[in-house]
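I'd like to ask some things about the structure below.
All protein chains but one are shown in place.
Chain lettering (A and B) follows the sequence in which the chains are written, and residue indices restart at 1 in each chain.
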Amino acid sequence: MADNDYLIRLEGLTKTFSINSSRGFRSARLTAVNDVSFDIRRGEVFGLVGESGCGKSTLYKAALRLIEASSGSVYYQGRNLYEMSFRELMKVRREMQVVFQDPYDSLNPRMTLEELAAEPLRIHKYGGRARRLARTEELFAAVGLPVQLIKGYPHQLSGGQRQRLCIARALSLSPEFIVCDEAVSALDVSIQAQILNLLLDLKEQMGLTYLFISHNLSVVRFVSDRIGVMYFGRLVELAGKDELFDHILHPYTYALLSAVPEPDPGWIRKYAVLQGSVPSMLRPQAGCVFHSRCPHGDRLCTQTPPELRDFGGGHYAACHKAGELNLSLDTGCLAEKG
Amino acid sequence: MRTLLSNKFIMLGGAMILAMLLIALFAPLLTVYPYDGLDLANKNQAPSLEHMMGTDPYGRDVWCRVVYGSRVSLMVSFAAVGVAVVCGSVLGIVSGYLKGGFDLAAGRLIDIMMAFPSLLLSMIIGVALGPSTRNMCLSIGIPLIPIFYRVARGAALSVGERTFVIASESMGSGRFRTMFRHVLPNVLPQIFVVLSMGMGGSILAEASLGFLGLGIPQPTPSWGLIVNEGKPYMFTAPWTTGFSGAFIALTIWGFNLLGDGLRDHLDPRV
Partner (left out) sequence: MSDGGVLLDIRGLRVRFPMRGRGPVCAVNGVDLTLRKGESLGIVGESGCGKSVTFSSVMRLVQSPPAVLEGEILLDGRDVMRMSGAELRRMRGKEIAMIFQEPMTSLNPVMRVGKQIIETLRLHESLSEKQAEEKALEYFQMVEIPDARSRFWCYPHQLSGGLRQRVMIAMALICNPRVLLADEPTTALDVTIQAQILELLGRLRRKNDMSVVLITHDLCVIAQLAERVAVFYAGRVVEEASAGELFANPMHPYTMGLLRCVPTMRTVSRRLDMIEGNIPDPACLPAGCAFHPRCPFAADVCREQAPEKRFFGERRFAACHRAGEVG
């Protein structure tokens, strides 16, 4: 993946946790993120999808060094975050901000909206009081919050307004890179569209780069330029948005995409039913992580883990049979009712 | 400030505590008898015009002793609870937020303290440090630390898991800043609840120590001591225990009201 125009690059990022088992003294090891490498280009929206527990949250936390990765490195503008001192890291953090899923829990209920929006400014000692207030008012306007609310408290806001405030806070130090961790998942549908449009507008205006993490494939498809699919701590497929949806290479991606319901009762879906149960994180199996549920698995898949291979045009997949299978969404899963 | 005064609980509780403090401060102006003047001829006298709260088993004026007793009792309970709140909450918040090794070490230390009955621990500390008012505060305050530690740690553990704490870290905030800016204010309400309990507990602990002869040296009165002195005559001369007990009760009630009021006042949602 040689491309010099990247903003952030992950190389072999791995994070294992040790879990105290209930029996005995030996603690089990859980690999939440397993050897993940990809890069995010300047100015793009990189979508990361996967089901709950696939390690996508752990991945971004390790990528920002909010938690320490077990191995691997993260290059931000060419500099390895894992070789930085704490001070340097704090400086770089100004440029990388996070918008969290739950707008009800990500704002300290005992702080005013002004204090909340200006918190990064205070942490990084930006200007004096008046300067910070001016900046806060500017941010309120940028995200579409009424400036009169500035002295209020979070409980006076609706969910959508809270998420706007979280975005304002993330923008306060003019960052380069924003991680949106399920940023619209907890919002009502009519509000979701407002926030998605806002995020895209801000990206255009400020030249931001997003890592957009979500379990909602329709949303990820809408916002992203490139999409990575995670399963069980591994990146199983990575491609440009249209390429991914038109030429699925990994059977897991196929199962995931075909399960997305359409808002149209005239269509029924023939989705790929996943067999078998989800394997245990604690007892890693040999071979491909997906083989126990894969309808196409054979002996090779149970023995050797597949590498992430390049299929041209920036399309990567980690599957032994990638390219041999016919995984087309159009013919397979949309069939007219009756 | 206006909203602070409009809270009925804070007003009432505050007024009660303030009244107690004024009584303690102006004790000499409020009394006509010395607090240590023995008058064995007039022991256990019922309230009368001369002695508005009667006399104790040694013939001393109960009102006078109660008024002077408030000095010791209030000071000891304030100081003791102060020691306990500061040590317990700080240890607890740091433990609950940082977890790991610090939590383990602090937790075991607290376990050791809790293994002793608190009165026994007070006595050990009291004997080890020798009798004085300052040591008295320490010997009452230290056994209260586990209460505040446990409450603060539990609350900090749950607050530490909330997104705004993680968000603050992701913005580049240091651990201590996060701890005092985000964790502490959200742990305070729980601490306030135990605070008023601790106040009451320390007044009673002071009484118990006084009874065992480990308190403030005689003849300096304290509320607990007065209650204890009057106890054998509780049915024949109830005023000694009754009036001093009433002061203890009023003070604790005042603290409870103040604590509840402050908790509500500090919550922006109310």
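Note that a contact is a pair of C-beta atoms (placed from the backbone, for glycine too) under 8 Å apart; a residue touches a chain by one contact, two chains touch by 3 or more.
Owing to the predicted nature of the structure, the values given are computational and were not obtained by experimental measurement.
J.: Which of the displayed chains are touched by the chain that has been omitted?
T.: Among the chains that are shown, those touched by the missing chain are A.
J.: Touching the absent chain in the whole complex: find that residue among A:L7, A:V143, A:C180 or A:L217.
T.: A:L217
J.: Among A:N34, A:S106 or A:Q161, which one touches the chain that has been omitted from the display?
T.: A:Q161
J.: Specify the residue from the set A:E51, A:E95, A:E115 or A:E137 that touches the hidden chain.
T.: Candidates A:E51, A:E95, A:E115 or A:E137; residue touching the omitted chain: A:E51.
J.: Among A:L48, A:L256, A:C294 or A:A317, single out the residue that touches the unshown chain.
T.: With A:L48, A:L256, A:C294 or A:A317 as choices, the missing chain is touched by A:L256.
J.: If the missing chain were put back, which residues of chain A would it touch?
T.: On the side of chain A, residues 51-52, 158-161, 188-194, 196-197, 200, 215, 217-219, 221-222, 245, 255-257, 259-266, 269, 271, 273-274, 277-278 touch the unshown chain.
Here is the rule we use: only the chains that are shown with their structure count from here on.
J.: Just how far, in Å, is the C-alpha centre of chain B from the one of chain A?
T.: That gives a centre separation of 51 Å.
J.: Of all residues in chain A, which touch chain B in the complex?
T.: Going through chain A, the ones touching chain B are 64, 66, 90, 93-94, 97-98, 100-102, 105-110, 119-120, 123-124, 153, 155, 166, 169.
J.: Would you pull the chain B residues touching chain A in the complex into a rising list?
T.: Interface residues on the chain B side: 162-164, 166-174, 177, 181-182, 185-186, 266-269.
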